[in-house]
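Let me give you the structure first, and then I'll get to my questions.
One protein chain omitted, others in place.
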Amino acid sequence: MILVNKNTKVIVQGATGKMGATHTKLMLNYGTKIVAGVTPGKGGENVHGVPIYDTVKAAVEKTGADASVIFVPPYLAYDAASEALAAGIKLLVLITEGMPPLDTAKLVQEVKEHKAQLIGPNCPGIITPEQCLIGILPGSLFKAGPVGMVSKSGTLTYEIALALTKSNLGQSTCVGTGGDPIKGLDYQEVLALFEKDPETKAIVLIGEIGGSAEEEAAEFIKQNIKKPVVAFIAGQTAPPGKRMGHAGAIVSAGKGTAQSKIEALNSAGVKVAKTPKQVAICLSEILSPVSH
Amino acid sequence: MILVNKNTKVIVQGATGKMGATHTKLMLNYGTKIVAGVTPGKGGENVHGVPIYDTVKAAVEKTGADASVIFVPPYLAYDAASEALAAGIKLLVLITEGMPPLDTAKLVQEVKEHKAQLIGPNCPGIITPEQCLIGILPGSLFKAGPVGMVSKSGTLTYEIALALTKSNLGQSTCVGTGGDPIKGLDYQEVLALFEKDPETKAIVLIGEIGGSAEEEAAEFIKQNIKKPVVAFIAGQTAPPGKRMGHAGAIVSAGKGTAQSKIEALNSAGVKVAKTPKQVAICLSEILSPVSH
Amino acid sequence: MNLYEYEAKEMFANFGIPVPPSTRISNAAEIKIKLSAAIKEAKLDFPVTLKCQVLSGGRGKAGGIKFAKDMCEAEAIADQLLKLKINDLPTQSLLVEPKLAIAQELYLAITLDRNQGCAIFIASAEGGIEIESSHNVVTSRIPYPYHSYVARDLAFALDLKGNALVKVADIANKLYQLFVSRDLDLAEINPLIITKSGEVVALDGKIIVNDDALDRQPYFKGWLEKHLDGLTSREQKSKLTGLNLVELKGNIGIICNGAGLVMGTMDMVKDFGGEPANFLDVGGGASRDKTLAALEIVHDNPDVKVILLNILGGITACDEIAHALTEFIKKYPKRQMVVRLQGNNQDLAEQILSNSGIKLFSDLEEAVQEAVSRSH
Partner (left out) sequence: MNLYEYEAKEMFANFGIPVPPSTRISNAAEIKIKLSAAIKEAKLDFPVTLKCQVLSGGRGKAGGIKFAKDMCEAEAIADQLLKLKINDLPTQSLLVEPKLAIAQELYLAITLDRNQGCAIFIASAEGGIEIESSHNVVTSRIPYPYHSYVARDLAFALDLKGNALVKVADIANKLYQLFVSRDLDLAEINPLIITKSGEVVALDGKIIVNDDALDRQPYFKGWLEKHLDGLTSREQKSKLTGLNLVELKGNIGIICNGAGLVMGTMDMVKDFGGEPANFLDVGGGASRDKTLAALEIVHDNPDVKVILLNILGGITACDEIAHALTEFIKKYPKRQMVVRLQGNNQDLAEQILSNSGIKLFSDLEEAVQEAVSRSH
């Protein structure tokens, strides 16, 4: 497993909001160690038994938290994330959708300066099944096992995780990096972590049109990743020049096409599946070579 | 000697202005290695034979300069100094007077981030007599020798240097740190350099009312400086609440008095002279102990 | 949000970037009055340039920029240009400017770079170009906090000298102030010209405003409605109601929760031999009302033979979807539907829909296959 495990102590920024409170409950139910919530002006209250603090600094001092999941509105997300960094939080999971990219750019720079890690924004979060869920992923679709997953997408990731779980292929950790063009962790950092993780035996990479992250990931895999990788690329039927929901999902000036990504991955020896179910089939073949 | 010597390669930012050109000539005459001037839009011209570049980056690439002296107007000084830092200059001598302190504060932070050194703003500069003069000090008053000088003041420093030179007490290096409340190098950094410098046998510290830098220097001397120090503190007759020319020279709320500084220095074993001539007399006694 | 050239130039001028004097006309009758007035004020003079204001690129190649040497010619050209469509988009108005004597054309833009995760300058000593296909391009990372020497280094890298260097650097600084102050995705001056008299002027401008930041930019309040050219009427409606719709040529209407899942579902439809009619993402945590709106918009497309609704409930509750579906079916009982519902509150959803006659698929591939076969 990578990044999070059963000992990870998590605070929830924006825990008193509707979405924050709902997912605080779901994360608690999953077994995540939610140690505090933070909402300025609501210090002293509690949400599903989790104590609320006014500042991240106060929450970290009291609880020794090491990760934060952020549910605040988009124009406040940068401020909240910066506060967490300054308070010493080393893993930020930024769920918020619709954060202006100039804010994200500033945040990404600060994350580097603090030698911290950022997942998101506009992401489903991270799960190490049966240990720790940080974000909005539906925990019931995942189970522990040998497959590391990294994805730009939310529900598509759940779909593929479901297919894997149904095929009895559990997951070591699943990281949803988010669909914005400017963001924290990208494929390469996560792939490198999976390569080093002894519990991860194979990797699933879920990509989509837009940008060149998949092409760069392919190059990185060629150079650095020995473990088998299976990929799924969404958006082959997307018309050029149109933004497909995610701020980053756009083919422009002939760049960022699914075709280009699939070719790059194939040339790096990565098998690209056409359906979620096929991902599971490919992985089964890879992980149980004796059975066929 | 400290910070600068005969090999220091200097660029002049603002060399095409009246003051910049005058002092470029004086520095050249003194023997300073002025390798380039920088004025945006004047690249290709020359000032007293010194080639002008449009950007510091271009000047540094062509000349390998390691220091810059800045003569640009106060509201442009921050930009010029930042440019020099980004281009890799490690010693900035900022002559400009009247720089807004919020600009200086930003600059001081950047200087730290670049692990560079800043002398000034609002300072006369630095001289290692008979080797290198960077700034506006009148070189003829100085001569090479064993006394290190560090001062907040300009002309008062010349006065004391003149008294030393007349008494045949030459100087290793003289650093005018400037009279602004927020600035680059302060006493402690310069004292530490003198302590390590084998050519410096004694140190002169010239202070004035305002702030607590002299008190902190006294504490630092007590802990760290083995070499003899003689001080001069200006402003004993200054009325409280009035700014005495320098932005930093003000006694407010009973703090920053000459008396407090003199007492602190005395308690650190520093002899505080009452006139420039007395500084020379004290030093003569210290440096030629057999003669009395 | 894409802006018109004249809007971009107004913003340039507000931030101190020189633009040519101009007048703008919305119909042919205005040209004589407005142009005469501008000439009288010594703001403009012949020869003039007339430029179609249209939310599309490729305007020059499509004949959307013309010169006129006198009023007679200007009137004729105005009449013709105002009727011109460029890449199917209508000309909204004409911008009339003097024809300037150009000594050099440059390219200058700021955009956000995905790979570096920050804003960058893109510049070229050749202007009027398509930057993607140019070989002579300088890019430079823009530091945060900003420092204006970056702009001087950029101007220097373009081999500019003297006043031109100082002026271009100054314009680059101002363009950056504009870029961050107004939350832009792109601020482009192409060409930035140096005139024969040594002035540096933004001759054409393109601005894309970041959609996510619109609500914190009072400057753009109410603009979105007027900048939806190039979208179909249903796409426009979706955008204004917070749904992500992209229409295609096929006949299978696709609605899912989550952009990746929509794309993945579309690809499977195509792969299984069907043709998607649209991409529609209801987003995360969609309510009953929003889901109903999505269903109605897709239903409204006469090309759609079958709607494939694929929901994988995480943050989205399946029962909300089921309620919307019940209502929709009541309203449009003949609509062909294939529904796949999985995840959060699936049991509740199944209960709600038990008497609806709707078959619920749990397997995505089966659902896609069913939709494709019904579409033929």
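So that you can tell them apart, the chains are marked A, B and C in the order they are listed, and the count of residues begins at 1 in each.
Rule of thumb we're sticking to: contacts are C-beta pairs under 8 Å (C-beta built on N, C-alpha and C of every residue); 3 or more make two chains touch, one makes a residue touch a chain.
From a predicted model like this one, the values you see are computed outputs, not experimental measurements.
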Checklist line | Touching the absent chain when the full complex is considered, from B:44, B:245 or B:269 | finding: B:245
Next item on the list: Based on the whole complex, identify which of B:39, B:82, B:151 or B:260 touches the chain you can't see.
Entry: B:151
Margin query: Given that one chain is not shown, which residue among A:16, A:32, A:68 or A:82 touches it?
Written below: A:82
Notebook entry, point to check: Residues of chain B in contact with the chain that isn't shown?
Noted result: 19, 23, 74-75, 97-102, 104-106, 108-109, 124, 136-138, 141, 151-159, 162, 179, 181-183, 206, 208-209, 211-213, 216, 232, 234-239, 242-249, 253, 258, 274-277
Check: Taking the full complex into account, what residues of chain A touch the chain not shown?
Finding: 40-44, 54-58, 79-80, 82-83, 86, 106
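Just so we're on the same page, only the chains that are shown with their structure count from here on.
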Check: When you draw the chains as points and link the ones that touch, which shape shows up: line, ring, star, complete, or other?
Finding: line
Notebook entry, point to check: Which whole number of Å gives the spacing of the CA centres of chain A and chain B?
Noted result: 53
Checklist line | Two or more partner chains touched - positions in chain C | finding: none
